[in-house]
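All protein chains but one are shown in place.
Chain nomenclature is as follows: A, B and C, assigned in order of appearance, with residue numbering initiated at 1 for each chain independently.
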């Protein structure tokens, strides 16, 4: 079976394995006090052109989200998200488990009538529109409604859960609104490398450092065995973050493993380079479906593609030995499904997939 | 510098790296549904002679403790522990972070006067005496004092935080008391391999399956890169545990990494065999100090040794390029310190340490 | 100013004050072990024709909801609610503060197309349709999607937050669905007396005992100074509930105060009788608006009425010295607002309000 159902199907880029092997017997202090955490942070700061960053290494995305939000929210506060935001859907309530409501917004509830089609598109792409955010926050703080959960942070993903991309202009607008309410903007970069590799993307690493208060650079889905690099741009929010990671069971004894991986990923342009093929392959999948006049539930320019397929089309593809994921129901006959590429996707498998799609 | 300060100084046993390299491009489903989690669990069950085990893989010890206790305690319940129990001291309140008090008991408060010296020894060795547990639980449930935290589980470590060992007889006694109150007995095996390798140990893997309701087999400190295998012997407690790991940010996407490591560790007798030298080396360190009439704060038969050294002695050893950990203050001149060996400790370093000690 | 903005504007029915005065110097044990808690529970059981009830007294509604849900949900579980459910909107995240997501459902997302108008009505009335619940639970448990929050309880209010009433038939259907999934049905009766006093209501106290696993009888808004009586019909869920109230800071030292109030309220038919006028008055307000062809956002047969008024109409009423509450925006010119009656509402104020409405 050839698998396209997600982007954590394989191990990691070979340079990481190599370095693991070569450094295996070096003795290093634990809990991220080792040399590799140090050099990795240096390289990340350089890549972001942001010497002021405070970089921490966590094991996975849900853990990163739950620990960051635990650190920055007060008890009565929640976090603003899109409806499809990873924290709202796929973390078994990890944020609520730390005491905080996810304030999940429909753009269609907040954008004005002229923009209703755009609002629908944003909802399907899992993007938070600046207009939505502004209307929501204006309304909340104008009413001073202390019987409802107070928004205390804003969470976005880039690329989004549906593979879509924010524009740099949108990011700046979101940040400006957050600043108006002295609220941190937190960006989940679980699949950041695939955004950075996309031609359509105009948000660079240094924009994240400039326009987000906190962001994380995803490793698990972007070439590492595991690991996410949480970066604080704003020193207002990282106080005692290391203690809070331990409090959340979110720090590993052999911190070197995380440092080492990000050291490799941020040597030269490895992080983005290793995911460029995945972007190209995803675009080929996209075009293959488009050529068959097949629609998508969201317009993705990254490694996840969400075509809308009939039950019959799905069966045919599976019968050819290709696996993909169910995303959501469209109607009784059609579902949106997900095809992912990743840093390890093989060219011949893409070619085979193209040939299968061409026969739909 | 030669480091003896902890047992997570290096990477992992080479067999694991080798398997990582060899399987790197295999496509596997995520979240522990891969083949290696399957085979590892099979091997662990066989090693424990306990087909009924339900095995889960978590990343680290604090995470395992917090997730297990989150799963098995009700809101008003706490967990019984020794004063030096890892959950009571070194987890930045991760258990409290999940809402539960650690009910840390001094043996000296609960054992009768005839046993007061034994109680002191237990306190220093971080062992929970069956008499302590019995007296505490009898007292609590006799009074039915619902204004105080209700004990809902019992936590012990084997070997303990001070390297000491429970006897099989003590384990059975603790289990019997727990059963009387229908309370789960949970054993933290962060350094279990060093106990299994010790000649003085009479608790085998199958005893854990028989006499603990839940236990975890430590990987991080026993030859793995990271990872702990949480085993439920009692099906009363594992309901929806997988969901609860995700809720705690305690499940990694590439579950294969954990499965693969435990598959290697539980192939043949690797887990114990790889830590046998560490045990031998620790006994050599022990004898070296004993030969100088140096006392220990606890009588350890495993890889951690806690001699009581003067400031001067400590300085001398450090001046020889050897590092160790501070454990606790004895008086203004003396501290208990910690020397650890692990699966990667080199014979020549032990010999050098012996020669340094001999000159104290 | 004459206030209609809520139903907790005054103190309590005079019989309660009288009993407080008469029993003031009696010495009673604390924490609900007094005689009045005993007699009140006896009377509540009799009123519900349910000897098997376990009755607890808490201070307020948010506290009751948070404590009950803390007791009955496991860490990875959430509670199903309507979008307008009190726990979803007006409790500053108290449920999330205890670790649990509120799984707020739009009926419009779950009911079939033939019922779309009904679904909209249910959404506006804050009612959970049995079809919605069934579709949601069937879907969740069919997929076994352990990456998302597991529904662990169902929360409904009677009357609802918009004053609407479930029918007995709907209640039975909801219970049947809950039973199918072994999930507790929990009913918030903050304003229960106003439902019991309504001619349109066919759910009696004994139906609550029969068809809910847990429900609370509201005191604060129904004639008491404060207090809610939490009743467990199903003994599967009340284990150690007293301990859990204390754990939540939800038990008062002088439990007599709560027992005494519910003793008075459940002597004869006081609870319902005292709120009958409020029901009548609310119906008069309803008719007064209807006579002016003014619409309502929800069809309420209880003490809360939600007419849709223009800004101008609102100003006029306020200029007459009458206060009411904002509920929600309809468009730039119109808002839904709230008028409440309660056990203390005076006939002459209703007459005055009618005359004011007649001039709109």
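Throughout what follows, contacts are C-beta pairs under 8 Å (C-beta built on N, C-alpha and C of every residue); 3 or more make two chains touch, one makes a residue touch a chain.
Here the structure is a predicted model, which means the values were calculated and not measured.
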item	value
Touch with the omitted chain, as defined above, among B:43, B:101, B:221 or B:242	B:101
Contacting the left-out chain in the complete assembly, out of C:3, C:42 or C:210	C:3
Touch criterion as defined above, residue of C:57, C:226, C:301 or C:324 at the omitted chain	C:226
Footprint left on chain C by the chain that the document does not show	1-3, 5-6, 8-12, 14, 17, 20-21, 23-30, 59-67, 91-94, 97, 220-221, 225-226, 243-244, 246-254, 256-257, 344
Footprint left on chain B by the chain that the document does not show	75-76, 78, 89-93, 96-102, 146-150
Positions on chain A where the hidden chain makes contact	31, 70-71, 74-76, 98-99, 146-147, 150, 239-240, 242-244, 246-248
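In the analysis below, only the chains that are shown with their structure count from here on.
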item	value
Most widely separated chain from chain B, with each centre as the mean of CA atoms	C
Two chains sharing the most C-beta contacts	A-B
Between chain B and chain C, centroid-to-centroid distance (C-alpha), Å	50
Whole-Å gap between the CA centroids of chain A and chain B	35
Averaged-CA centre spacing for the pair chain C and chain A, given as whole angstrom	40
Shared-contact residues (touching 2 or more other chains) in chain A	91-93, 97
